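Before any comments, here is the structure.
Note that one protein chain of the assembly has been removed; the remaining protein chains are unaltered in position.
Moving on to chain A:
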Amino acid sequence: MKLESMYQEVILDHYKHPHGRGLRDGDAEVHHVNPTCGDEITLRVKYDGETIADVSYEGQGCSISQASASVLNELLVGKELSQAQKIQDAFLELMQSKGQLEPDDAMEEVLEDAVAFAGVSKYPARVKCALLSWMAWKDATAKALSEGKTA
C-alpha cells in the first residue's frame, strides 16, 4: 500500500516520541507557518561557535511536520554548521524529487532517519509539511549569523 511508503514506522515513531521538543534558550528564534494547512512552528537555534548546541522547537501540525522537526533535532544538534548545511541540502533535494529519487548509501549516510521521508516526496501537498522545520532552521540560522552570535 502506498500509504505505508509515506507513514514509515520511523516517521510515526518520531511523531509519537519527538526528540528535543520544547523551547529552550537560543541565539535566534523564528516562527514559520504553512498557510495552506495551518501548521506552525516556533524554532530556536543555539550555537557554540560553529557547532549547533541546540535546536529547540514548539508547534502544532501533522505527523509529517512534527516528525520532521524531531528528526531535524536528532540529526543537527552537535553538528558543525557546514555539515548541517549539507544535510539540509540533501534533505531538500530528496523532498523535491517527486518520489523519483531512490536514496543511495551515500545519501542514507548523510540523512540517517531522514531518508524515511523519501515516500513523502510523492505527495506534493505534504512536502511543505516535511520542510516546515527545515526552512525554519535555515531562517533561524541566518538570523543568528547576521546577529553575529556564531563565530
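Definition applied: contacts are C-beta pairs under 8 Å (C-beta built on N, C-alpha and C of every residue); 3 or more make two chains touch, one makes a residue touch a chain; residues count from 1.
By definition in this document, contacts and distances are computed from a predicted model.
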| item | value |
| --- | --- |
| Complex member absent from the view - protein name from UniProt, among "CU044_5270 family protein", "Ferredoxin--NADP reductase", "ABC transporter ATP-binding protein" or "cysteine desulfurase" | "cysteine desulfurase" |
| Residue of A:Val30, A:Leu81, A:Val110 or A:Cys129 touching the missing chain in the full complex | A:Cys129 |
| Residue of A:Val30, A:Val45 or A:Ile64 in touch with the missing chain, whole complex considered | A:Ile64 |
| Residues belonging to chain A that touch the chain removed from view | 1-3, 6-7, 12, 36-40, 60-64, 66, 123, 126, 129 |
